[in-house]
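The complex appears here without one of its protein chains, the remainder shown in place.
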């Protein structure tokens, strides 16, 4: 009951990082949607480690098989199962750490909860779990492209540690432009500094975090439910369910607390076509939990990843205090570039679900 | 389907702000829990406006009736219905604003979604909707007190606009202490400044926002599910579903982005009783989505409330551009003190739900 | 989690038979549906005991209050709460039986499950719980009347003990015609015999059961989901969740087992308007769990009610074997006439839910 997300466009992910496979079952995808299956693999490739020197050099490949639900490039209205075999099964790779509760990893809490854990790798806490989410988003995005082609979702690296990109004028950004940059940061000045920082950190065996911004453009008005399933509440849950996230903002976010109401309120106006819009967008495109037709803007904080190659104090499974000195390995010193498609994926899943939910909110 | 929250301890709220009643049905409360029904009313009183000059002078009273589920102060295992009649039904009170899309209110988006809205008041978007949540939390807290008496949840005003309380040493705080302060801010220096600011803002007809901090003490290890229903993800959704919220943080939150992994990681250690703990708590008590036994710490941003008594540009339902100048009324210039029990309520509902969920996570 | 029914048109009922109130919250009713509120009361009156000498003489009245979700006779898209106060609260009426596990009642199993039970009356096991279901169906039927006005649902008494009505030619039946008959049985010959039997049984302090037939006419093709939520599976659950039900059939039901496939198969044909139909309807309007456009026909078995006024062996709460001789009271010797609106209500709730579900099953 804990491995599903969404109400009408519902996904269930499965798989341990070092088990047989990871994947997803999508239940609730409407029938008759044309699917370009290459796009699923493209999404998985974007999520994959080993894309540049700045990220982990593992080549996990992550080749997707479609087990059900799509025939002749069309959805059947039946569950869509997307499966990715693990090439890296239960090797001894992690053997030196299997006996250790690694600091700020999920090893200890998993044991505390279940009394058992996958014998190698991070199990469900591994970032490999997000393969299912990203694969599902590749379908969800094509559903949205069919039902409401104007909607556009893209994210980018907004900051790495204290280096902030200039994200203000995001109107010139697009997923294509962002994808052409090595760190998925469209501010080239900032990107150079981030690159240098990440290489320095890598050399030291340390890690850094940062923030992702994501925008939803041309979202119709009316998406989101007014009480518990407010659009921002579902976006918060969606993104805060990604590994390593520590904060979420919509619109002005925490900065809104520093404004007077008279500054923060977004005045309504009417454009030349008679359409209502707001002259500012401090609200981030959502009012009362429901989209108002302006851009939806969110920001997500990722902590520095817990895997570092420095000596640390910790405890082993025999409850002994030990010094843990992992040998240098193949982890990202900074997950931010890979977090871009993960945040986009969760946002797209929320939008697809709310789009279907909205179809039945009023009598037709 | 949008008015329920929780999986096993599940609440459904109902009621428009100016309709007959607002309330909640709780489904999934275990049988045999002793309930002090006065505590329900106490929680509602804490939520109520009109508690001081600093908050709205309306006296809404909010007297709770128990319609089902409790007999002789004991839960029957059946749905618990808590109903509060609205004394302030569809009066002309709001008549001057019924034709206006008030800036940054839910009027416009509600119409866009449903094509209809409650004829007076904010309908479901009103803060009165939280009556059901707070009443349900009064039950949930007593369930937790029975099943795990050590758990303690309290929140306080952490900042109002740019005035920040000293929240660092929260270990001396408690709900009792906080409740004895007029603004629910245990830093008396900061509180005085906040008080002055709010009175100034009230005079100007403007509004201010701020942040709430909430802590869960003595939470057992093992609560939270490792994938989508991570404890922080559910806390984020819960609090971001409250009206006027714009941001959420757990542990170090956005500040974690400025730290190296070697600084942020929480080292495990063993105390004298052989219990594992962490020597720091940057993670905020959660790792891999599951509680680790340390304090869970969150922070929630509330924007300045949208209701102000200044002239604003907006649009009416006839799609005419107008100047909107509401007469001075009875709204809070700052909701932060009342937001304290609302945040606590949502946190308690999440904990009660995850406590029940955890009971069946391993073979007994 | 056990008191809700439906996926998109979702109801949650609450209330003990002798508590403050019983009622229902409907979540998921589309906005903008015109509601004739008198129809809610009419449905409750049909369900009510005391309608003739043949049923229980209690006059429970059951006056409905609308607490939320409807304004100016129109649904707001918000939760609709329908509340009925109990006039008959925790009186001593049931005092002689509070200490007894009445044979074939829910007293014993309720205690076994919860360790506690409502101090008087049947609690949630009472037929009063169906008030919420019937009130919700009054809304659901009006939703269907708006979205698909041709759909028609009616039920009738098909048999009482061994007296069977001639139900074969139901095409001349209608709810209006059935309602004009004292026992809701449109075969006047059979009805007279049933009436005599019930009066005899009443005199003896005994009880009888029987069967209800229900038909859904003009249901569009395509309702029902092909795997677990087959239309017949949801109809089975819906009706088998009514008190005192022991069996369910669709189409030929158990009689289908006596036919060869070549007899049972329904041949497809094309009518003069080019519409596909079946020349027979052994399937009862459903194939592969999905409606095929023909009449959906079900039959539900109700056991003789457990309340009788004869001396019986049983056990009390002190685990003593006793002889239980209830004084003659005010219960129905035969619930069949009142079961007619209950079965209709559950069928309508299933259809409303599947109608909404079907709206999102293919790309539009």
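The chains carry the letters A, B and C, assigned in the order they are written, with residues numbered from 1 in each.
We take it that a contact is a pair of C-beta atoms (placed from the backbone, for glycine too) under 8 Å apart; a residue touches a chain by one contact, two chains touch by 3 or more.
This one's a predicted model, so the numbers in the text were calculated from it and none came from an experiment.
In the full complex, the chain left out of view touches A, B, C. Across A:35, A:100 or A:117, the residue that sits in touch with the chain not pictured is A:117. Only one residue in the set B:77, B:186, B:210 or B:288 touches the chain that does not appear here, and it is B:77. Counting over the whole complex, subunit A has residues 1-4, 7-8, 10, 12-16, 19-23, 25, 27-28, 31-32, 65-69, 71-72, 74, 76-81, 83, 113-119, 123-124 touching the chain that is not drawn.
Interface residues of subunit B with the unshown chain, by the touch rule above, are 8, 28, 30-33, 75, 77-78, 143, 146-147, 226, 356, 359-364. Where subunit C meets the chain that is not shown, the touching residues are 1-5, 7, 13, 101, 103-106, 108-110, 112-116, 123-125, 129, 159, 161-162, 201, 206-211, 221-222, 224-230, 232-234, 236-238, 240-241, 243, 245-254, 256-270, 274, 276, 278-279, 282-284, 286-293, 301-308, 310, 312-315, 319, 321, 357-358, 361-362.
The rule is simple: only the chains that are shown with their structure count from here on.
Centre-to-centre separation between subunit A and subunit C, using Cα means, comes to 46 Å.
Annotation for subunit B: residues 1-4, 7, 13, 113-116, 123-124 touch two or more other chains.
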